[in-house]
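As you look at this complex, bear in mind that one protein chain is not there, while each of the others sits in place.
When the chains are written out, they are named A and B in that same order, and each has its own residue count from 1.
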Amino acid sequence: MAPDRAFWIFATLLSHWRRHPLNFATLVIGLAVATALWSGVQALNQQARTSYDRAAQVFGDAGAASIVSAKGTSVAQEHYVALRRAGWKVSPVIEGSVRIGGVSYRLVGVEPLTVPKGSAVAGLATGGDLEAFLKAPGQTLVATETLRELGAAGGSRPVTEGKQALPPLVVTEAVAPGILVMDIGAAQVILGKPQQLTRLIGGQGEMPDEASLVAIGGDALKLEQPEERGDLARLTDSFHLNLTAFGLLAFIVGLFIVHASIGLAFEQRLGTLRTMRAVGVPLRLLMLVLVGEVVLLALLAGAIGMVCGYVIAAALLPDVAASLSGLYGAHVGGHLALQGRWWASGLGMASAGALAASAVSLLKVYRLPILAVAKPLAWREAQHAQLRRQGVLAAMCLVIGAIAFLWGRGLVAGFVVIAGVLLGAALLLPLLLAVVLRLGERRASGALAQWFWADTRLQLSGLSLALMALLLALAANVGVGTMVEGFRKTFTGWLDERLNSELYFDAAGAQEGGEIAEWLGRDPRVTAVLPVWKAETRIGGWPVDVYGTRDHATYRDHFTLLSHTADAWDRVRDGEGALISEQLARRMDIGLGSPLALPTADGVWELPVVGLYPDYGNPKGQVRVNVDHLVRHWADARRTSYSVRVAPSDAGALMTAMQSHFDGKIARIVDQASLKQISTQIFERTFAVTGALNTLTLIVSGIALFASLLTLSDLRLAQLAPVWALGVTRRKLMDLEIGKLLVLAAITAVLAVPLGLVLAWCLVAIVNVQAFGWRLPFHVFPTQWGLIVALALATAFLASIVPVVRLGRTAPQDLLKVFANER
Amino acid sequence: MTLIDRTHRAGGSPQASAPLLRVSDVRKSYATPQGPIPVLKGVDLTLAAGESLALLGESGSGKSTLLHLIGGLDDADSGEIMLDGVRVTGQPDAERAALRRERIGIVFQQFNLVPSLTVAGNIAFQARIAGRFDAAWQEELMERLGLAALRHRYPEQLSGGQQQRVSIGRALAIRPRLLIADEPTGNLDEATGDEVMGLALDLIARTGCGFLMVTHSTRLARRLDRQVTLASGVLAGA
Partner (left out) sequence: MNVRRLAAVAVIALTALGFGRAAAGGFAGLGDEAAGFAEVVPGKPLSFPADHGAHPGYRIEWWYVTANLKDASGARYGVQWTLFRQALSPGAEKEGWANQQVWMGHAALTSAGSHRFAETLARGGIGQAGVVAEPFKAWIDDWSFASVDAAGRGTLESASLSAKGVGFSYALTLTSPQAPVLQGDHGYSRKSERGQASYYYSQPFFKVAGTLTLDGRAIAVTGQAWMDREWSSQPLAKDQKGWDWFSLHLPGGEKLMLFQLRGEAGGSYRAGSWIGADGAVNSLASADIVLTPGPSRTVAGRSLPVTWKVEVKSRGLSIETVPLNAESWMGTVFPYWEGPVRFTGSHAGDGYLEMTGY
């Protein structure tokens, strides 16, 4: 009988929604938008991680060591053969980039017979035709996205800008987007590097030890540990954490809506539930069916949300992909591939969120006495009790935030601080609003004015959740807006200072570099040719680039230093001091005057830190020293990069002259403007994502406000009827209703500004430092605030229109009914 | 009153058969911040199958409390209530719920209908969760209660008298052993109240169930077989 019984109970509970479609709509919309934003962000994260995995899996175990040239050049093929002949099971890889139709692709040449088992390339044989891969003309394995980007069909042979035709294209899911995989022989031809390899990766056996490498390659080879290649997932972790935090914020704001609509539905059904109990529905069964109802609604709304989340993710993916590629060199597939795990976690979140949002209501039903005569406290008493409870909770949140701020370490602690402050402030909001409204009530003169303030205060309980959601959304808007604007301002300023040479070029080799520099030196237009030579090292296991520059006014006058000793530039010139990036200083916990121990090819080079400079967006550490001292300590430093000072008007002509004169000897040349444009574009796209999520969060909070007003409008009749009966016209009542909401929204917005600034400060001073290692100067943008307040008022106005119009359409007899049928 | 007379005859002699309901020394008090307030101080009562009894008393005399204890809506502090050979007191929620579902029909002063169910749905509700839905009986009830034409209406579209008829229909749809009613006409005007009462007593007679009604109206009470008054926590007179 029990299943049957459960069915009828369930059917009866559901019949409520048919009679209250708006309530149902707000609940579904609340859950759907919460799930949509959360799952959208998760889809983006998952997509990115899948792409990293695929990129890493080209060679199997991403954590494996490899053998590279000790001098940073290429590995001779004869060394590969010698290692194999000595029994070391290594596999050759050549990597390079080719340009096709103006787009750069990573070309990877592999040798499928020796490649480690379990790698994507070894696995391609199962799906593809290895004989065709090896036999002329061979194959180019690409992801579907790459095929699309190339605008080519499978089997066609795109031609590189170097006039080389690729082997026929074959699509495989094993290859990450942006990568062209082909046989090593074909790759050597296309890259113009016969007999040369980039690295040797471990096959099935052990990697050779140092002695074997020396025996075979002299000093030409070195074993590179995996972390030296930079772990993409680790570098991008903070980016994804930021996205996740945003998704979570949106989810929580969405849950406010759910909480409000579920609460209302339960409130309206209390009588029914009591009746059910009275006529013999057992409590346990009732609870079970109620939980089942919440879960079912969550799954339904969650599924809708997941679809919306997919749309959001698909819309944001290009920007996310561009950011990741620009910031970290990570290729992310342009086509969303969703896994079962994503669905499971999204629907799980929706269910868990819905249950959490309905927990209070469910508990209330559980404790509901069948008989308790409804003894409603006077609303003032109820509000006082609620405000007291919220006040306590708010204090707890703020204390937790403070504890995390004072004693916490790391990014998670940073987010705890933010969560504590935001939640604490949100919970405190009704209290603050009540205080403000009471002040208004006291100052009001005239009966209607007094009623206005008192009635607004009466509405506070019902609207407080929605207002809290609005506060959070507005504060997030102020906070993120402040951070983004601040970053843009700082970053463009910094780029102007940092990129002060007119031309930058990379020579094909050290010798070519010298040749070009000498040639430039003879050109009367050129005022300086500045080497930007580089060596790579690791400090405390962290990859650090060491740059060698010449003493020049270009740096002395323009290079931004956060702090420095008086004679910093002199000491750098004399090789007696180093400038270090902010990231390095924070990570190593060193400052001005501290000794810096730089591991070089021939031992540790110790020199004092004489200056700290910002290095926004760089995931690696950076050190700047005098170029002569750099090459003294690193004989194999890369001597190919230079910057050129020339009158800006001559830059274009000089660039053309260089290109025609040196052609193949220049690997890359770019002018200042293009470089700045590339750099800013990357950040614009990063923040486009944040901006979009921000806007969506605001929309969600608008819906929350709308939902709350809608659900309250029924109850409002009882409160408005007496005022109407006393002779206030409906038109006047409508104006007053809108006015009340605007007052509440305005107060909320004004409170949101300082909260947003606190949030922004947390973001730049805690989260950014923990996530990226650099701190932004804190700028304030008052014009934004005005915008936010206007936005809040607009949101409140829009949200109040429908309920108020409904009020306006209420027939006088319905208002009268309030008296006839007192609740 | 012919109706009552017929009821008498249909039920036979109430004293002769084993009582449908036996209340023995039931006590109940309510906790308040000022300490417990005793409401029932040892109530004894019996009711035979087919017998109807009016429970009178002033406001706050505890007559509703007694009714709720008998209906298994609440539990007594001490004493015993037996319905149809089954103990009502001292039972866990699930047992009491089953008892209410399957043997007791309850009619409240505020009707307590499910607002989102139609007239037909409300009448069928208890029968359905009790697994005792009987379409023919449901039809007959609606017919006799004059609700047949209103079957698709929702409670808010009904008058008070109509709503109370629906709640009587719901209570009787399970063919209860005992029907209890708490001021069933309290929210209705006198004429409507009498009309509803007449329909109810007629149907109660047809089902042969016991009927216990709390009321403060002696006029209404007289339409029942017996009348008892609750005063100072004990029953007086009969």
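Quick note on the criterion: contacts are C-beta pairs under 8 Å (C-beta built on N, C-alpha and C of every residue); 3 or more make two chains touch, one makes a residue touch a chain.
Remember, predicted model here, so these are calculated numbers, not experimental data.
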Q.
Let's see if you follow the contact definition: name the visible chains touching the chain that is missing.
A. A
Q) Which of these, A:P194, A:P524, A:G603 or A:G727, touches the one chain of the complex that we don't see? A) A:P194
Q: May I ask which residue of A:E131, A:D589 or A:D663 touches the chain that does not appear here?
A: A:E131
Q.
One chain is left out of this view; which of A:D183, A:E502 or A:D545 touches it in the full complex?
A. A:D183
Q. Contacts of chain A with the missing chain: which residues?
A. 77-78, 80-81, 84-87, 89, 111-114, 125-131, 134-136, 183-186, 188, 194-195, 205
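Throughout what follows, only the chains that are shown with their structure count from here on.
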(Q) For chain A versus chain B, what separation do you get between their C-alpha means, in angstrom? (A) 64
**Q.** Touching residues (chain side chain B, partner chain A) in the complex
**A.** 68, 71, 73-74, 93-94, 97-102, 104, 106, 108, 112-117, 121, 125-126, 128-131, 154, 170
Q: Please give the residue numbers of chain A that touch chain B in the complex, ascending.
A: 1, 4-5, 8-9, 12, 15-16, 18-20, 271-272, 274-284, 370-371
